[in-house]
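Worksheet for the structure shown next.
In this view, the complex is presented without one of its protein chains, the others remaining in place.
Just so it is clear, A, B and C label the chains in written order, and each chain counts residues from 1 on its own.
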Amino acid sequence: MDIYRENIIEHYKNPLNHHPMEDATLVDEDLNPLCGDRIKIWVKLDGSTETVESMTFQGNGCAISQATTSMLTEVVPGMSIDEVESISQEDIRELVGVSLSPVRLKCALLGIKVVQAALLKYRANQIKNGE
Amino acid sequence: MDIYRENIIEHYKNPLNHHPMEDATLVDEDLNPLCGDRIKIWVKLDGSTETVESMTFQGNGCAISQATTSMLTEVVPGMSIDEVESISQEDIRELVGVSLSPVRLKCALLGIKVVQAALLKYRANQIKNGE
Amino acid sequence: MNIISDDDAMNQQILVEKIREDFPIFKQKVRNNLDLVYLDNAATTQKPRQVIESLTDYYTHWNSNVHRGIHYLSEVASDMYEKAHQDVGKLIGASMEEIIFTKNTTEGLNLVARGLEQKLKPGDEIVLSRMEHHSNLVPFQIIAKRTGAKLKFIETSNSQLLDIHSAEKVITDNTKLVSVPHMSNVLGSINPMEQISEIAHEHNSLFMIDGAQSVPHIPINVKTLNPDFLAFSGHKMLAPMGIGTLYGKASVLEEFEPLLYGGDMIRSVSYESATWNDLPWKFEAGTPNVGGGIAFGTAVNYLLDLDMHRVRRIEHDLTNYLIKRMKETDYVKIFGPEDINHRGGVVSFNIFNKDGMLIHPHDVSTLLDEKGIAIRAGHHCAQPLIESLHTPATNRISFYIYNTFQEIDYTLEVLENIHTMFS
Partner (left out) sequence: MNIISDDDAMNQQILVEKIREDFPIFKQKVRNNLDLVYLDNAATTQKPRQVIESLTDYYTHWNSNVHRGIHYLSEVASDMYEKAHQDVGKLIGASMEEIIFTKNTTEGLNLVARGLEQKLKPGDEIVLSRMEHHSNLVPFQIIAKRTGAKLKFIETSNSQLLDIHSAEKVITDNTKLVSVPHMSNVLGSINPMEQISEIAHEHNSLFMIDGAQSVPHIPINVKTLNPDFLAFSGHKMLAPMGIGTLYGKASVLEEFEPLLYGGDMIRSVSYESATWNDLPWKFEAGTPNVGGGIAFGTAVNYLLDLDMHRVRRIEHDLTNYLIKRMKETDYVKIFGPEDINHRGGVVSFNIFNKDGMLIHPHDVSTLLDEKGIAIRAGHHCAQPLIESLHTPATNRISFYIYNTFQEIDYTLEVLENIHTMFS
């Protein structure tokens, strides 16, 4: 059962940082309508350095989407906004570490999609506010 | 060139009874929309014996439709209305004497279709007029 | 596949083994040299060599456009294509002019929706059910919105069938069409069609059956069920993709507006207007799928040779066994009717880990797939129904005539492993 390496099942059963965040800079949510997978994320930014301080999530759905997002909460903190925005499909594939069919890849990408969308809105707001 | 036995080509080139009829009892016309074949017929009835006295036609279209109708003008006179009404597809196939595909059979049937339709209307009128 | 005459004497397992030999796909291996266990038949069935050969034969020897050609190939192809309409008609007790070849069930359902649109006015009602496949829901949402007609829904009873009492309430004299699934592609429910047909007709409503999941699996006669329309797909009953049927009562079709215009559906045209061809050609615009239609005829003859009662029995026995075995575990939840006699060969289920946590169907199907087992997971194009089941998705096993008890045993074994792995 290659693709469900213990790692994924472990993250699925005991997801990391799986709770809301009181003092989050950003909150966002999305779903994969084909699966019903749903992810909500909280991100705290350090505004001066434009760096992610911490990230939490909640959601439900398949092991792939939940475990990948759980892994992200470990990887993303410490990255700059630009670095997070440039996380690619390939990076996610590596993170998951197992081969994914096109349908399942969408599950794996859901978490990063929500984070990147939230950061994009943050940037757009900065520009609007003339910062 | 089996199906175009000389008979058909002869009837086509020199159709019999190929003219209007001044004192016709019935006049009717129809076309085969798929081919554009068009036949108009004139029939004189002997009302007392309910027998066809004579038949003429005009029209244009393929050799099969025109030749078959030409042949009919020889066959139908002398028949009772009931006899004409009971002429079948098989009878027409025999009259033409050559094998016909379904599409071409429609051409062969056009003439008899017009005659039978005219007779049917004649009968319907008789009933309406209480005869 | 030649069936020996004496029905009861013949061991069903031996019959299924004979049937399997007709399906070349089972001779190959999938993934890492695994046997294919194909349990996704409600999505599409596999094709016997007779059907594949029928396609090849047509394109190798008889390929031609139909109806209009005055040449040999066109005559032969036209005859074969008409004969296919007759064969499909025979399966459901209809005559050729009532059999419209569509590309799939969805086109048939849309054809009826669009034709009806021309007759609807505000206040008219269309009655569907809570079990709809999207294809029998969305076309009617659209025409209701455009015409001001109202959508109403027959509720599901506790026994997981369309509720007759609800039908009696929602179908009224304002109802212009009742359109419901004969068999649910999620719950497996075989719904009470005769009764709903009667209620609809008492109110002078048209009655349409979505037969996508029933025509392939159980004996059906339109004379008994008395629908005005019945839509189904070839690809769910051994035929190639791209071909399906909309049955319509001749008297209803005569008065109905076509969906598509052009080509052979026309009798006569000027620049200003046009008149239509005879049934069923009035509803088959453009060059039809002649090869697919002929192969559909071959598929239907395969099923008729086998006998639809036998098809039903094979699936019934498999379903019965699967459900019995699943009930012996404590981690499988089965959806749909309890009563096996109101159930087709479709079983939706979820599995849980030992803490009662749902193992997501997408994970289940991925893990089954790694063992060569093809099932479907998701909302099965019936999202509102799935939501009403309070689950994000289900796993679905669906059978056809070539499935075996061994395949069920093997699948259950892998499901047990998945359960353990997540526990």
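In this section, a residue touches a chain if its C-beta (ideal position, glycine included) is under 8 Å from a C-beta of that chain, and two chains touch if they have at least 3 such contacts.
Note that the structure is predicted; figures quoted are calculated from it, not measured.
Although one chain is not drawn, the whole complex shows that of C:S135, C:T156, C:T175 or C:S348 it is C:S135 that touches it.
From the set A:N7, A:S101 or A:N125, the residue in touch with the chain omitted from the display is A:S101, counting the whole complex.
Looking at chain A, the residues touching the absent chain are 33-34, 101-104.
Contact residues of chain C toward the unshown chain are 24-25, 28, 30-31, 36, 38, 40, 43-44, 46-47, 51-52, 55-56, 59-61, 63-65, 68-74, 103-107, 109-110, 113, 130, 133-139, 141-142, 151, 153, 233, 235, 240-243, 259-264, 266, 268-274, 285-292, 362, 365-366, 368-369, 372-378, 381, 383-384. Of the residues in chain B, those that touch the hidden partner chain are 1-4, 9, 12-13, 34-37, 60-64, 101, 103-104, 107.
In this text, only the chains that are shown with their structure count from here on.
One simple way to say how far apart two chains are is to compare their mean CA positions; for chain B and chain C this gives 49 Å.
Rounded to a whole number, the gap between the C-alpha centres of chain A and chain B is 82 angstrom.
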